[in-house]
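Here it is, the structure in full.
Only one protein chain is missing; all other protein chains are in place.
Chain lettering (A, B and C) follows the sequence in which the chains are written, and residue indices restart at 1 in each chain.
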């Protein structure tokens, strides 16, 4: 099948490669010409402009956008006038599903079809395949099934879930799923990322506890501003974090792909000196918590994971200063210099 | 190697089987005779009493306890007087590592060796092997290595972490690890379970958001006590939870063994009607948070996961009544009947 | 000054009374005629219809809306066509500040002025006065200052903050404040309520800990699903909650008006048997957390307080069932019946 790909960053580039490996024909476009050159060498057709890109696609055209969420509408403004009735637009990036609902309505009135695809898999997707969560109209989604099948991991050697009905007419076991109408793909991907924040935080907090299990061996200040450690004899462990991550990968209840990656990062840099710990959040975590609030669904863990990221970037500083100011007001407590307890 | 196993519940029974499958000789004891019969049929030696059990073991004896944490000290009180110098006691259950520190000191003064082993793997461990986190003195731990190797999953077909030094003299890649001195095994297992609580909660909260994505299709009360749903058009999705869990298993960043199990549970009972949602906590989650507090390590996610379990058992009820009472006092707000918003 | 009040619920009724006590002339309207009768007896002018209401006000008219947030737009649709250029509309309810921004623009294009007023004080406001947070254009807000002064508590006998500049040209020390442009009043009131949720939860959680300080005196189940209480001797206190609330009112760092109300509720019904603990949230708590997310400001406490309310209404049930299902899958853990630990 022929497909046009716009946006050749890390994700778009890899996905184009995987599509070509599975026999699909790819026309590509990116504002940076050098991004196209490498793919051209692998068999893709590069485009000189959006106009050129559109002209190289046969109708009904299939255009996959792999762009930062903030840029999608700008590209659509330029692209849509160049398209014809029955062409298909796929947003495979991390758009807000609100935007999918809005866009699909606007595009439908022009005779265009819109499909939203949440894509998980990261830099390993080229090799392992991408997990695809899809929203849109059934006929359009079905029309694209060979594209999705190429990008997805397929059944591979992962056993199908035992209690799954054998005769289910669904592609979930191949790694892609039509989740529902417009926006459903990005909705499910959004929650996927919200969960991801929670999982990551759980590992990170646990490893931080392990790292500080030697706190009883360190010197402690004795003053009214510092809580004395009640039982230093309970905290005399110097633990080997990469080795612990490695052993947990094997047979434990908390084994996961994220843990595999964590072990890799810890062996490479056990003190993680190459990081500062300012953690970005790219939208889905926020939107997940907002959706939960709209639904009145309690999400203490997902919310806490999101807040930690805000806090990691210094955004709690003013609140903390208020706490110090209050303590100074009522108790005459002087702030102590930034002397970490935990390491 | 010969090993005596005390406590033949779900875990002890399976571990004994796995040990025998790997050629170890097992003497077993359990207060319930019927628990021993099945293992006897598979080749284990049953015991009529603790005395009998001890007499059947050759010195230096190796005794593995697989008991509820609250029972270990009682059994030790009866068992220890029957043992001889240089015998080895292994606590493979979920004991508090404080108890390991205390016990190992008391036993050392009697010439006995103590090893604490945190064991993860659940009911699947018989087949998959158990992840073992071990605390104790190096010579004793090394003496037991064939036992640990039999219980652990081994290298299997899981690739070793890429950045792991090739020449590391460690058994982490076989699924068991000597983590440190007395208590270190249960300390690491404790944090493992704390992380497990966080992971489980992340999936559970996310799936609850997905389940309520149809809230805009339901009827809403309009009164001053109920927040109006701002945008019902954003919540029109009836999502298929088992299918979503299945697709996430394949290639997504959040794939994990816990997710595999969740998919299985959801296909079997999509509405989870067979559960009430009163979630026990068996100690490690609490101890993890307490350790974090002692270390002054922030654990918002692990704490929240623990609190959710308390709350699931109705333990927030009195606090909630106070909130209702306050609202009645300052605003004359009448409580609404228990009409859930989310489903 | 003459003012028209629409919406004579608990708040609108009391505010009208307070305005009249301070010499203002009030025309009132409510769909329920009986709500107007009582105020008429106190000197207000009742209206037969919205048309009648508008006709009784002299131009430029001042109309105060005291309505549930979900109803304001419907009433405005009927009211606005009846008004004339330069009339002033005040929304004193708990509207979302997004709506203020939208409405003020729409009304401005018709020559009408809009003021948003966040009103705190509850059922005690009639006597104590209301704290008013005001958003809008400066001339309009100044035009209404006698209205605000009547509703607000005034300086009273509460000392002015010591470090406050003596010559500040502001009304904050009288209990009303022009916070900023359209929406600023409701924005500040929204955050006020978000804080209120946090304060209430802090007291409620603390009192729940006190109530369960006798847990060591209660019987405990011993099984693998129940964490044993490590030190029952530490939890042997039967505490008198109303008395503790009373003593905290006097000289403690946590004294507050909310605590005064809590003491009153606890003396009246120490076990709070008359409440079920299903706690509503009327919007501002949600909007506060959403604003914090948009701003990337960490709000772990305010978020947790909101989530607790969702949870109090049973909305965590499905997530909890997932936890039970997972535990059953990996460990064969059977759910225990709903036997609360804490009382």
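Heads up, the rule we're going with is that contacts are C-beta pairs under 8 Å (C-beta built on N, C-alpha and C of every residue); 3 or more make two chains touch, one makes a residue touch a chain.
Note that the coordinates shown come from a computational prediction; the quantities given were computed from them, not determined experimentally.
Undergrad: Give the residue, chosen from B:98, B:113, B:286 or B:321, that touches the chain omitted from the document.
TA: The single option touching the absent chain is B:286.
Undergrad: Looking at C:26, C:76, C:144 or C:292, which residue reaches the missing chain?
TA: Touching the chain that is not displayed is residue C:292.
Undergrad: At which residues does chain A meet the chain that is not included here?
TA: 9-10, 68-71, 96, 122-124, 200-201, 203-205, 207-208, 211, 222-228, 230, 258, 261-262, 264-266, 269, 272, 275-283, 286, 300, 304, 308-333, 335-343
Undergrad: By the contact definition given up top, give the residues of chain B that touch the hidden chain.
TA: 253, 281, 286, 289-290, 293-294, 296-300, 303-304, 306-308, 310-311, 313, 315-316, 319, 330
Undergrad: Kindly note down the residues of chain C that lie in touch with the hidden chain.
TA: 97-98, 101, 120-122, 125, 128-133, 152-156, 158, 160-165, 168, 170, 172-177, 179-181, 183-184, 187-188, 191-192, 194-199, 201-203, 205-206, 208-210, 212-213, 215, 227, 229-231, 233-240, 242-260, 263-265, 267-268, 288, 291-292, 294-305, 307-308, 341-342
Here is the rule we use: only the chains that are shown with their structure count from here on.
Undergrad: How would the chain A/chain C interface be labelled, same or different, where same requires over half of its residue numbers to be shared?
TA: same
Undergrad: Could you work out the angle of the rotation that brings the CA atoms of chain B onto the matching CA atoms of chain C, rounded to the nearest 5 degrees?
TA: Nearest-5 rotation angle for the superposition: 180 degrees.
Undergrad: If you average the C-alpha positions per chain, which one ends up nearest the average over all of them?
TA: If we average C-alpha coordinates per chain, A lands closest to the whole-structure average.
Undergrad: Indicate the whole-number Å distance between the mean C-alpha point of chain B and the mean C-alpha point of chain C.
TA: 42
Undergrad: Could you tell me the distance, in whole angstrom, between the mean C-alpha positions of chain A and chain C?
TA: 37
Undergrad: Show the residues in chain B shared as contacts by 2 or more other chains, in ascending order.
TA: Where chain B meets two or more other chains at a single residue, that happens at 122, 201, 203, 205, 208, 212, 227, 230, 258, 264-265, 300, 304, 308, 341-342.
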